[in-house]
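Before we start, here is the structure in question, set down as structure tokens.
Entry: chain A
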Amino acid sequence: MADTWRNWSGSVAFRPAVFAEPDCEDALASLLRETHRRGGTVRCVGAGHSASRILRCDDTLVSMKHLSGVIAVDRARCEATVRAGTELETLGEDLYEHDLALPNYGDVATQTIGGAIGTGTHGTGPAQQNLSQMMVGARMVLADGRILEIGRDDDDLLRAARVAMGTLGALSTVTLRLVPAFDVERREYATSTDATLANLDALNADNRSFDFYWYPRRDDIKLRLVNAVGGGTRRLPYARELTRQEGYGHKVIPTHSGIPHRFEECEYALPAAAGPACFREIQQRIIRCWRHVVGWRVLYRTVAADDADLSPAHGRETVTISLHQNHRLPWRAFFADIEPVFLAFEGRPHWGKKHRLRADALAPRYPRWRQFHRVRDRLDPHGTFLTPHLRRLLGITGP
Partner candidate 1 sequence: MNIGRRRWVFAAGCVPLVSTGTEPAFTSRDQFSVLNTGASVANVRIAVLYAGRAEVGPFRLGVAPRRVRQVRVNDLIFPVAVRLGEPYGLIFDSDVAVVVQCTRQDTGRPLGAGAMTNAWPLRCRA
Partner candidate 2 sequence: MNTVGCKRWAIAEGYIPGQSHGPEPELESHETCCILNAGESQARIAITIYFEDREPVGPYTATVDARRTLHLRFNSLTDPEPIPRDTPYASVIESDVPIVVQHSRLDSRQAENALMTTMAFACE
């Protein structure tokens, strides 16, 4: 038995029978082949940031940490092929050396690119799709050890593979559609909840990447605006400016002054038009019922629509709302109490964060649910990448 494996926040902990750290694609393929042959189960882990149980596995847990690094760069096309275990922070720095950048980042940059793609990681901005949409090609190791090359014209495969939680195969390398390295300015402001909601449309429309933190204990807000240097950010007469920071995207967009303590997170993606009303209801519910143990911020972001089968932003312009709670304070009851509000506004849970939905509730929220399953059935017919939890999550009863 391997040691207990814990995710970043500590709330996902288990002991796999085998913990492997293959140092190259061949080693990964041979490990999968061997596990498949004996009818075992495999899960691949990147940085372990996910707090849902998609990683939990009693049999073989495979770390992708050695499958890291940039393989090829096409500056003219603004594309790069990178190993899936590369952490976003390192990737940003390496790509910068080639004058390229990821178009956006999530709130942190600790994830691997494979993990970020697999769970639908996103940043904010009405014109910014999630990070999975960067993937225009991939090399995937299938359950039986064969290599599958996904090309830019393999539409159905790409739509399934963007946000697949490692259930189709293990991503070995990904080809990413990037942008030229860009510098941005971040400005942060303090203001009231009412002023924010009154100006929300303008804040989203006038900024490349706008999001806000709402603070339960003070009922006030930190506005976070990211724009191109030298021409973006408008003055906000209703808010007090707190900080300004300039630099290249990979330095400025991910928050390095994040919550400096382990936390649990619950996030739902909503149709953009429902964002403000859903937020208001959550704000009022937290003030009425949860302030006694909830002090950490609620994060409100926007994501552009995409067409990936299981993307929470599938088919609609999206607002995401994230709850945070210290891992040593009651979080289960808090998230469970707010979840019905998200669901009432047609929310879809973030695959990598805490939620209580299973296939019966998830399937109706994803128009291309069946299409995803067709691809998955074909690529992993024996369910080598499926754990009991994933079977319940995806509604897979067969082998």
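Selection rule: all candidates are chains of the complex that A comes from, given by their letters.
The working rule: a residue touches a chain if its C-beta (ideal position, glycine included) is under 8 Å from a C-beta of that chain, and two chains touch if they have at least 3 such contacts; residues count from 1.
From a predicted model like this one, the values you see are computed outputs, not experimental measurements.
A.B. asks: In the complex, chain A is touched by which of the candidates 1 or 2?
C.D. replies: Contact with chain A is made by candidate 1.
A.B. asks: State the interface residues of chain A toward candidate 1 in the complex, per the touch definition above.
C.D. replies: 192, 217-220, 259-261, 291-296, 326, 328-329
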